[in-house]
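Notes follow once the structure below has been shown.
Note that one protein chain of the assembly has been removed; the remaining protein chains are unaltered in position.
Residue numbering begins at 1 within each chain, and the chains themselves are lettered A and B in the order written.
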Amino acid sequence: MADHDLVIVGGTVVDANGSRRADVGITDGVITAVGEGLTGGRTLEADGCVVGPGLVDLHAHLREPGQEEAETVETGARAAARGGFTAVVAMPNTTPAIDSAGIVREVQALGRDALCAVHPAAALTVGRKGEQLTPMAELAELGVRLFTDDGNGVQDDGLMRRAMEYATGLPQDVVLAQHCEVEDLMAGGHMHEGAWSSRLGIPGIPAAAEEVMVARDLALARLTGARVHFQHMSTAGSVELIRQAKAAGARATAEVAPHHLTLTDAEVGSFDPVFKVNPPLREQSDVDAVRAGLRDGTLDAVGTDHAPHTQEDKEKPFDSAPPGMLGLEYALAIVLTEVGLSIEQALAVLSWQPAAIARLSDEHGGPITEGRPANLCVIDPTVEWTVDPADTASRSRNNPYAGRPLTGRVRHTVYRGEPVVIDTEAQR
Amino acid sequence: MDREDIHRALRRMAHEIIERNEGRLSEVVVIGLQTGGAPMAEALVAALEEIDESAAPIDRGTIDVALYRDDIGLRPVMPEEVTAIPVDLTERIVVLVDDVLFTGRTIRAALDALTDFGRPRSVQLAVIVDRGHRELPIRPDYVGKNLPTRRDEVVDVSIDGVELGEMVK
Partner (left out) sequence: MKHLLSIEDLGADGIDEILQLTDTFVEVSARPIARVPALRGKTVAFCFYEDSTRTRVSFETAAKRLSADTVNFSIAASSVNKGESVRDTVETICAMGVDGLVVRHQSSGVPWQITRWVDATVINAGDGWHEHPTQALLDAYTIRQELGSVEGRHIAIVGDVKHSRVARSNVAAFTALGAQVTLVAPPTLLPHRMDDWPVEVSHDLDGVLPKVDVVYLLRMQKERMTESLVPTLREYTAGYGLTRRRVDLLADDAVVMHPGPMNRGVEIAAEVADLPRAVVTNQVRNGVAVRMAVLYLLLGSGVDLKPEVVGG
């Protein structure tokens, strides 16, 4: 029996086909064996752990080019790897926006040596201004599969329809992702419009600002046949709209962020801008609804919406501070601890389902079998740990989970056969 | 000292005040320090008006000197009553009244406070009990009783009498 470069021993392999006790052997970036008693040049201990396909994040802000004080592709990918991700879709609201071939290539180049795969998404409109479509065919040629103006939703209904129609004509199977927020309804709001915004005297963003755009895009997707993905769903109304649309056969998919699965608008009572995010933290009934939506399959994936910001930015007055919070290193633990998903369900929404949405299933999220690329994570499902904001690979510290006790954590991450994270430590 | 003693002392002090301020009783303003001196001042005014009916009514007032104390910042200090001085004190003879004279710091604060109400012609001090242990150059003009005490003793004076106690540690 040939020796493998790397063996993962003692764990339980879990993928979309089920779970079994097995070691995994890896050579030259590829899984070369799945079985008992494997040996190899290097060993990763996985006793009591689950060995699953690497996680895939549909939604991370890596801030490069242009906002490197908060994060770079390198540091963001490192944080992703620590969180068990072997692939990350990088959001295009950089400076300049990822709306042209040059910037796409730049981000792809930055990602080449990163600790996980970095797949830039491209903006739907030039400069994310919502006026003119980006050259979607050219960008899809370069490998872009997800288009979004994330940070903002596309406000012009006519333009959104055209974008969907055009996308259906591309040879590549691309997905249009939407940050659903109707700006006219946001009315200068900075938190969820509810009992807390009334009490705190902070202008509120009604749930309707999200739901109106969800309804619009569902109708336009029906009209055009386009594949639409809804980003960071946060309200009970949005979940219900998607549930009904799917029941009627819609091709839509949807994601939810870890913070919307855990935190409510009550957190804003501290006036700490770490808790400011778009869409905002909602009320408990919304948190309950998105959890139920994740459990029953209405929501297909957890996307971190990892949004790093400098300390200075997050110390501004609440209404001036930029929205967003960290998430890459906590998503899996949040899903296991707070939502109570089983490890199989957690891997489904963090690994193979998002991989499918991003059209990355060839490389990521796939079954752990011989011949597949070795993109894996090893999870200790029972370890108890407390979130320490200083223990992060991110350049930023806007962490809403500081001090939170969690159960379950990624122990090792293997990317293209290389163990990039061992015992929660990034290896380079 | 019991109730009778207090009453006798007040009358004697009233006579002394009248004698010292002969012919000028109408210029006298009796001001009691809150909170212990206020009832004493009332009793003193009653005694004065009884002895010399022609001088009645004698101007009177009360003053809370908390905000002038020198130990603000060293221990909790809060005013207990609102100061009430209904006349301009300029050129008046102020008779300050307190129940116990101890370190003299309260009287020092009272003298400071009084200057915010005008410039008295003179200020005289009447105390029911002088227990010694002065820390400032303050001396009383009229004393009910000299009562040497230990520093750690507590002296409680009211119309009903004087009581000595141990300080609660």
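The criterion applied here is as follows: a contact is a pair of C-beta atoms (placed from the backbone, for glycine too) under 8 Å apart; a residue touches a chain by one contact, two chains touch by 3 or more.
In this text, all values refer to a predicted model and were calculated from it rather than measured experimentally.
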Report summary line: Which of A:244, A:320 or A:386 touches the missing chain? It is A:320
Report task. Could you tell which one of A:30, A:101, A:185 or A:200 touches the chain left off the display? Result -> A:200
Requested in this report: Against the chain that's been left off, what residues of subunit A make contact? List them.
Outcome: 193-195, 197-204, 206, 270-272, 312, 315-320
Report task. Please give every residue of subunit B in contact with the chain that is not shown. Result -> 64, 67-68, 72-79, 82-84, 88, 112-113, 116-118
